[in-house]
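My questions will all concern the structure given below.
Just one protein chain is left out here, and the rest sit where they should.
Our next item is chain A:
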Amino acid sequence: MIHLSAITRTFHMGDQVVNALSDINLHIASGEYVSIMGPSGSGKSTLLNIIGLLDRPDSGRYELDDRLITDLPETEQAQIRREKIGFVFQSFHLIPRLTAAENIELPLVLSGIPPEQRQIRVNDALQAFELKQRASHRPAELSGGQRQRVAIARATIMRPSVILADEPTGNLDHQIGAEVMALLENLHHGGTTLIVVTHDRELGARAHRQIAMRDGKILTDQTDDAG
């Protein structure tokens, strides 16, 4: 479903040119569980941002579900983000003045779904992520694990086909991090494509397919037979 060919992305920092991605070719099938690993500056986050349509490559082709994405106008890209992609961030990125339920509801609001339907779907999500008791709490009143659960609930409320997670456990302790990963892997078992960016080897090893990056290039790309 995700098809990248000859993707390059360069940044200009002062008079220095940084090749964040150079000539990336990658194919990820629907329902895969992929980890992208590498040291910071290896280009793994840039790759995730390009897959998530937050960033545009300087050259190359990106096809999502057999549709060429690279040259689509901004509004259509936003629509694809809304409907097909769910983001989970290291720092959760919840809106502090909204309650847990309102944060989860946001993508539905952006899609223009009527309030009655939103209510039902948000309630289901609160139930599924065991947040029922915390629905009317603001992020500041939630624990780290709860915040990330809210963020995952928000990422999945539109039932996207791809979940992109950028260091999803980076701000959580080991045990809570394991719980959050279990939640994400559970989504994968439900058929969602899961792509996790991390520099944590242990975490990366859980994925069935592991991609290692360095200096904007794919170093290794292994698939576990066991998976």
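Please note the rule applied: a contact is a pair of C-beta atoms (placed from the backbone, for glycine too) under 8 Å apart; a residue touches a chain by one contact, two chains touch by 3 or more; residues count from 1.
The working rule: contacts and distances are computed from a predicted model.
Novice: Can you pick, from "GMC family oxidoreductase", "Divalent metal cation transporter", "Putative ABC transport system permease protein" or "FMN reductase", the UniProt name of the chain not shown?
Specialist: "Putative ABC transport system permease protein"
Novice: Determine which one of A:P107, A:P168 or A:G204 touches the chain that has been left out.
Specialist: A:P107
Novice: Which of A:S35, A:N49 or A:Q148 sits in contact with the chain that's absent?
Specialist: A:N49
Novice: Hey, which chain A residues sit against the chain that's not shown?
Specialist: Touch set of chain A with respect to the missing chain: 49, 52, 54-55, 74-75, 78-79, 81-83, 87, 89, 91, 93, 95, 97-98, 106-107, 109-112, 154-155, 158.
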